[in-house]
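Selected chains only, in their assembly positions.
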Amino acid sequence: MNPEIKKRRAREIDRPTWNIEAIVAELRDIRIKDHETREGPAKLPSRKILVRIMEGLAAALFPNRLGTCRITCEGVDFYVGHTLDVNLTELLEQLRLEFEFTSGAALIIDSPSDLAAAVVSAFAKELPKARALLDTDIRAAYDGDPAARSIDEVLICYPGVTAILHHRLAHVLYKLGAPLLARMIAEIAHSSTGIDIHPGAEIGESFFIDHGTGVVIGETTIIGKNVRLYQAVTLGAKRFPTDEHGALVKGGARHPIVEDDVVVYAGATILGRVTIGRGSSIGGNVWLTRSVPPGSTISQAQVRSEDFHDGAGI
Amino acid sequence: MNPEIKKRRAREIDRPTWNIEAIVAELRDIRIKDHETREGPAKLPSRKILVRIMEGLAAALFPNRLGTCRITCEGVDFYVGHTLDVNLTELLEQLRLEFEFTSGAALIIDSPSDLAAAVVSAFAKELPKARALLDTDIRAAYDGDPAARSIDEVLICYPGVTAILHHRLAHVLYKLGAPLLARMIAEIAHSSTGIDIHPGAEIGESFFIDHGTGVVIGETTIIGKNVRLYQAVTLGAKRFPTDEHGALVKGGARHPIVEDDVVVYAGATILGRVTIGRGSSIGGNVWLTRSVPPGSTISQAQVRSEDFHDGAGI
């Protein structure tokens, strides 16, 4: 370093010297050994921009409730059209970044831009269907919770609705071949609600998660119509198949199938490619790794009351 | 669409055509069938503005700790008064939106503006009491956690304190007849802490939730003084009464009563209108659906050690 600069820097009172050059060099050495540079520099999609896009798409789907301004009957279609226009354009750019990034890994034949345009177009067409599905979900939440006072309270307050709103859009992107954006959107919802739904999960209409914190729904889960889950329910994998080198086999159906009209109470854990038959009730804290026929009611072992060592806790 | 515009649009390279007009029309058709338009356009309270109001009110209650600037002894009352003034005015507008919205549902006789003014006035009068209660909660957190190094660490770091701060203010609004804002404030805290306290719950002084993620406290819960909960505790409803048409009966006492000096350890689930007697300890992961007398200690069945199928998990 230039000695003159060094001298001046030493005179800065509030900003001591930290030898940043050495740290930069050490970090560079680590990056060179690391996976990151194997694939070269690139720009990944931005979570912050995706948060904004999701807010915009939600507002376009529910303009009178989630829109950002007071909308008249006359003005609502203008608002919806403009909001879609802006946010689909933003989404296009984020998709392009995903495809540009993964194309480095040679998975893609089309140009990232063309592919992104095709995906946005297909995605946009699915939006009315997503809105119609979400209406069934909101109605299910209202019908299923004695504390719900109005449809609108459900829409603007309930974390379960936030989670399924994100999921329904993320799932469309997942099926259109944009798994990275899909996962990022799922994690935006996970972060704000504590509900972790993999974008690969197939979920039927009238789906309701109450409270929701701690819910986990795995990638290959299939959920029928009119299913209700409570907080801390896990629909997970039981075992992970490995190949001859001991490495995990990626993908593969490994999560539960939950048929129509099932209720799963708080804390229940259902693992593996099992089927929960139509109309079943799975009790709180139940641990279940086998299929159950339609109409089953499953509960956990009863609690014993006994001596309790005072102070046992966390 | 004007053919000239169509041509120009086709020349936009980075912005392909998505036929937004058709999507807007489809979305309109869905809205017309839907509940949303039944009640006509309106503007709902804004979660983002409520987040800001809550930050402001917290700063007014704890100016030296949660205030946004360095405050002198001389200046503190000016800061508090100004911060109250600004944030109560903002709250007034949000309340007006709630009442305007629900007045469409004909539940309200007074004008939304008058009602909002009366509620803000009553709310403001309750703030000193809320601060005094919160001081007992913060002290309980400090006394109850061996990892707590100072009262101030507790106040600015602990999610349990964030949750009860939001709850104490939300509960005042709930009792004053503003259940929508109250619920929105509760969900702001739920989102940032994983602690879900319905604003209807009655909670006595010196209340502490440690760690907190996954805690659920239902609408009609009553909690005495000096109660401590750990993460993932549920104080919930056991069954939901339905009317002759099978629809849920809204409201109605259905959650536990927890008397003074009770501790509930992590993961315990207490359901129904049961009473947990004064001074009881409820052990981790216990599932409890009956009342227990004062001084009870309840633990779960002991775990068996046995063969374990490798790889069983999520």
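As written, the chains take the letters A and B, and residue 1 is the first residue of each chain.
The definition used in the following text is that contacts are C-beta pairs under 8 Å (C-beta built on N, C-alpha and C of every residue); 3 or more make two chains touch, one makes a residue touch a chain.
In this text, all values refer to a predicted model and were calculated from it rather than measured experimentally.
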Check your understanding: How many copies of the one sequence build the whole complex, if 2 are shown?
Key -> 3
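The rule we apply is simple: only the chains that are shown with their structure count from here on.
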Practice item. Using mean C-alpha positions as chain centres, tell me how far chain A is from chain B in Å, no decimals. Key: 22
Point to revise | Complex interface listing, chain A residues touching chain B | key: 60-65, 68-73, 76-77, 80-81, 84-85, 88-89, 92, 113, 117, 120-121, 124-125, 127-128, 131-132, 135, 139, 143-153, 156-159, 192-194, 211, 213-214, 216, 218, 231-232, 234, 236-240, 266-267, 271, 284-285, 289, 300-301, 303-310, 312-314
Review point. Which of the residues in chain B come into contact with chain A in the complex?
Key: 14-16, 18-21, 23-31, 34-37, 39-47, 101-102, 105, 179-180, 183-184, 187, 190-191, 194, 196, 198, 200, 210-211, 213-214, 216, 218-219, 230-232, 234, 236-237, 240, 247-252, 254, 263, 265-267, 269, 271, 281, 283-288, 292, 296-301, 309-314
